[in-house]
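One structure, pasted below without further comment.
Yeah, one chain of the complex is gone here, protein chain that is, but the others are all in their spots.
Letters A, B and C mark the chains as written, and numbering starts fresh at 1 in each.
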Amino acid sequence: MSTVNLPVLKAADFASDQDVRWCPGCGDYSILAQMKKVLPELGIPPEQMVFVSGIGCSSRFPYYMNTYGVHSIHGRAPAVATGLKVTRPDLKVWVITGDGDALSIGGNHFVHLLRRNVNLNIILFNNRIYGLTKGQYSPTSPEGQVTKSTPMGAIDHPLNPMLLALGAEATFVARSIDAHVKHLAATLKRAAEHKGTAFVEVYQNCNVFNDGAWNYAADRATRDDNVIELEHGKPLIFGKERDKGIRLVGTKIEVVKLGNGISESDLLVHDEQGDLIHSFLLARMRRAEFPEPIGVFRDIQSPTFDDQMNDQIKLAKQKRGPGDLNQLFRSGDTWQVA
Amino acid sequence: MSTVNLPVLKAADFASDQDVRWCPGCGDYSILAQMKKVLPELGIPPEQMVFVSGIGCSSRFPYYMNTYGVHSIHGRAPAVATGLKVTRPDLKVWVITGDGDALSIGGNHFVHLLRRNVNLNIILFNNRIYGLTKGQYSPTSPEGQVTKSTPMGAIDHPLNPMLLALGAEATFVARSIDAHVKHLAATLKRAAEHKGTAFVEVYQNCNVFNDGAWNYAADRATRDDNVIELEHGKPLIFGKERDKGIRLVGTKIEVVKLGNGISESDLLVHDEQGDLIHSFLLARMRRAEFPEPIGVFRDIQSPTFDDQMNDQIKLAKQKRGPGDLNQLFRSGDTWQVA
Amino acid sequence: MSTDVASLEQSSKPVQYVSGVTVRLAGDSGDGMQLLGTQLTNTSALLGNDIATFPDFPAEIRAPRGTRAGVSGFQVQFASHEVFTPGDVVDALIAMNPAALVTNLADLRKGGLLIVNEDNFEDKDLKLANLKTSPLEEPAMENYRLVRVPMNKLTMEAVKELGLSVKEADRCKNFFAMGMVFWLYGRSMEPTLRFIRDKFSKTPDIQKANEKALLAGWAFGETTETLGASYRVEPASLTPGLYRNMMGNQALAWGLMTAAQLSGKQLFYGSYPITPASDILHELSRFKNFGVYTFQAEDEIAAVCSAIGAAYGGSMGVTTSSGPGIALKAEAMGLALMLELPMIIIDVQRGGPSTGLPTKTEQADLLQVLFGRNGESPLPVIAARSPADCFDTAIEAWRIASRLMMPVVILSDGYIANGAEPWLIPDVNQMEKIQIQHPDGSDAANFKPYRRDDMLARPWAIPGTPGLMHRVGGIEKEDVTGNISYDPENHQHMVRTREQKVANVAKMIPPATVLGPESGDLLVVSWGGTYGACMTAVKQAQEMGLSVAHLHLRHLNPFPSNLGHVLKQYRKVLIPELNMGQLRMLIRAKYLVDAIGYNKVKGKPFSVVELVEQISNVCKTA
Partner (left out) sequence: MSTDVASLEQSSKPVQYVSGVTVRLAGDSGDGMQLLGTQLTNTSALLGNDIATFPDFPAEIRAPRGTRAGVSGFQVQFASHEVFTPGDVVDALIAMNPAALVTNLADLRKGGLLIVNEDNFEDKDLKLANLKTSPLEEPAMENYRLVRVPMNKLTMEAVKELGLSVKEADRCKNFFAMGMVFWLYGRSMEPTLRFIRDKFSKTPDIQKANEKALLAGWAFGETTETLGASYRVEPASLTPGLYRNMMGNQALAWGLMTAAQLSGKQLFYGSYPITPASDILHELSRFKNFGVYTFQAEDEIAAVCSAIGAAYGGSMGVTTSSGPGIALKAEAMGLALMLELPMIIIDVQRGGPSTGLPTKTEQADLLQVLFGRNGESPLPVIAARSPADCFDTAIEAWRIASRLMMPVVILSDGYIANGAEPWLIPDVNQMEKIQIQHPDGSDAANFKPYRRDDMLARPWAIPGTPGLMHRVGGIEKEDVTGNISYDPENHQHMVRTREQKVANVAKMIPPATVLGPESGDLLVVSWGGTYGACMTAVKQAQEMGLSVAHLHLRHLNPFPSNLGHVLKQYRKVLIPELNMGQLRMLIRAKYLVDAIGYNKVKGKPFSVVELVEQISNVCKTA
């Protein structure tokens, strides 16, 4: 992916000619804007990019990008993208999905994509609701949530996308927020730079069917107390006054107030390449017990599925020579009829 | 589930009249035997039990039990069992599945079953291979494994069933080994006693297509050094001489040799009700880096899906009275045509 | 208040009596057209008119404001006679913006009333609708009775004393339009006022504003000269009884609940949301006090499988979806039929293939539900013909499923699902019970899970019954014992048995009957949601003196046993379908009748006019 001789691209170069059809005020707009902002920075021309999505409001995303794109079927984008990426390792592939698309119907493909570590990025627009089908609860809706399909409140324990992704030993896991545009842009960029499956959960507001679901994390007023921005090598500190932190005691974590004998050096230090357990610990931090981490939870290097598949092919060709059909057909037991 | 007036049941009472059709020497026999041994101890008559399975060698299990049973389709047993259990909370439901059935095609249902915490038991016969279809690699096959479908070795990073289950915040997670019959029986019993979804992974030998895959953990000769038997409240000690242990340093675990200043009190103490992180830590212990834990990783109480669904129905009836169709039909805007 | 309203509602203007009217409300998705339509429908129903409706909305939740893609429409026909369609041609079109106007004008009859919100015809609005000039200025407008109403301004006026924000005030304009429409057709405002009071009880200001807007709209009609005369449509002479307005998805939900109660069964409903079937899920979720279990599964496969599990446990297992979801259920439907468990699978069809046109109607899943499974896997299929008919269809499906121990498929479609019509409310106590018996284990020694009765049904033995423990599964099984069997003769026998079992349904259903002459030039055969249009068209053709009869097929598998005989009484057979000829293929194959198709796949229902034309053409050559 050399940047030599490439014309300098702008966000507008990545905008397609299609009208954007999300509800006014939808958080999807912000993610679209940040994506268009980040892509030119990658030095990859639009024709080398493919956006693959499932079905849902979020999955309309590819139509708005002036790149190649597939708006596939509900939940299956990871599988489509896998087939594309292994055969076309030269392309930059993005999967765009929703909480229903990725975690309900598509949960299995999601898990298998992550464990295989295909070199692509998956951005999950988590609005904790089914937007496109007008407001049923989703696997990330909190217990008790009243929706069209749960008039007495949801009873399923919600999935924690981060825990699930880590359960599949994902190599890159990050979280950001639609309204936190700078952070979002930076996170998308980090994802793009990761080699392997980069998974980003974005807290996204569906202002029509689940308005304010993330207010605690997105609103400037409350954000600092409810969210902790991860920085590699830095202790876990949060709060408007940056006076609170996270400490590990045995296998338990706790929120502590700095001062009174507790100093920064007592706090857990973030390590993106840390042990899997470290990432789990971050993923386990959920409101209201804890502030919720945003940023890069984990970023480790591991062989990618597409590389390995292509390597096997290369190796086989080296070892056995490029396949010769005529020779194959004539190998083993044959006989001549005169 | 009162045991009063119940005739004393024997293992044979749970055996159906069907010929068992696994390969001679298959680990499935042992699991079947232990199941038949454990069931009579539960004090539940056979007619209150239902075994639900998917497709695979392991999934033939229900035919051999003199209980009710459904041999469903590949990967879908968790869904069948969920529909059954919520509508029939009086029944004791078991799901029998394989590594392909549960983790490949059925991965999503598996995850959703666990997160919902439906009150049933799921026993995964993990032989790290597709048995019934004659030997393709499975999601638990180790990297590099040569099988019919991976002549140059598998390239997918295998799923760790325990990590995945914990990623779904399963309330009961345990592991046992086909050959370790006493441990297996005890583990099945613990699963049966858990309220909520009890997930048990059983290391099972497929002596035809993947013989010896678990030898390191199953063979008496090597077992003690490769396996660590979990006991609630006890430190993590293993080894033939019980001279090795597991210690936690920060967010990392390590194997230590006892003595030379390291004593039992330095070791991690097993806590079935410990923080989720504790369970993750155990699940993360994989060969060859670590001995692999067997026994109950986690056993916590949490409301079950079936209880909550039935409670909502009860509550609705209490609040709004049992439904009256005639009244419903006549509610709201109606008009009389004379 | 209600007395005030009553007096208010006495119009002093000239009144014109008509036998029926078709009104279409069209505006931006955000304009509340569906709400307006529903209110008009309910009110008309309460007045005793016969009604039929057709909501038509975009796939996007909120497509960009003011664009053609964002137009949402609602059509209702109300009449003093029986109606079976929402009407072909529109008598009055209310267009809230230019996009709504241009996308709907084609259906307005010449001389029809065209009310526009002139405040929304500014340059920026025209631009959003991709228009250079205002359509209101075009000569074509002379064909209509154009009434320009500054609805935004008038609404603002009406609510200004409440001090709402501009946005909030603007939102009330659909109630203003509603008031106008109510005045126009002499509808009572009472039900809508009640609705407003309920709906906005938590925001008294908005409540008040909407009330004011509604009354202002009415007053506008009454006081200005612009609208001219108002119309009256007398009550229709429907079968006497108590009625309510009924939509298709609601009727399915209520029918399922009723079937459960008539059979003394617990209703378990496993589903996954999908347009246009989701409302069944929403509706059933509300009735937990009826003991209804609703389970929103992780996908369609889990949904159908959960219903299978519930059925094995002795509940009434139901699953619903639309085309793409039904495709996913295929494998499990095969399992259900192998297990020979009673179940209901509902397909609310939408435009296909693939994601297709999710909010549009179509009849193109017939072959899918008949054949979309591996192996020989016959299932009974019943199609509902109208919104209210969905109620009976659900009950009949359960009657068949539970009698014959097998899954039954119901076909509905987007048109039926969201359409509405008056429903004669039955007395549940008078309805025929559905008898279901589970063997109780008293004769356990002789129990065989696949021993069959005279209809070939096997016993529904359920877990918990002592002595009847048995296992079921998807591998071919020996008849009687249910044990796995690879025996060739047994397989053949079982394939034939499952086929015959479905064929036995014919013994439970009435023969096919025609509307019209028992023989003649042409028989029009329809199925599903095109019933109303086909029926109306045939009636009109008959009035034109054509020798044509109508046969509506409710049962698509098996067909009524006399169908072959009936078909052969006519020189020609015409099968109009909203697909490329799916029923036609079945009928041609089975009866070797050279049936002709009239096929339309536009995501829209048939108009009566096009059918009448088609019928006349075919009759000409008969």
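Note that in this section contacts are C-beta pairs under 8 Å (C-beta built on N, C-alpha and C of every residue); 3 or more make two chains touch, one makes a residue touch a chain.
Just so you know, these numbers come straight off a predicted model, no measurement behind them.
In terms of the touch definition stated at the top, the absent chain reaches A, B, C within the entire complex. Screening A:G27, A:G69 or A:G98 for touch with the missing chain picks out A:G69.
Only one residue in the set A:C57, A:A81 or A:I122 touches the chain that does not appear here, and it is A:A81.
Within the complete assembly, residues 16, 18, 45-52, 55, 62-63, 65-73, 76, 78-88, 90-91, 108-109, 112, 309, 312-313, 315-317, 319-323, 325-326, 328-330, 332-338 of chain A touch the chain that is not shown.
Touching the omitted chain from chain B are residues 19-24, 55, 57, 73-75, 104-105, 107, 130-134, 136-137, 139, 148-152, 208-209. In the full complex, chain C touches the omitted chain through residues 58-59, 69, 322-324, 326-328, 330-331, 334-335, 337-338, 349, 351-358, 360, 362, 364-365, 367-368, 370-377, 473-476, 486, 488-489, 491-492, 495, 498-499, 579-580, 584-586, 588-590, 592, 594, 600-604.
FYI, only the chains that are shown with their structure count from here on.
For this pair, chain A with chain C, the centres built from the Cα atoms lie 39 Å apart. With centres taken as mean Cα positions, chain C sits 44 Å from chain B.
In chain C, the residues that reach two or more other chains under the touch definition are 288, 298-299. Under the contact definition stated at the top, the residues of chain A that touch 2 or more other chains are 104-105, 107, 139, 152.
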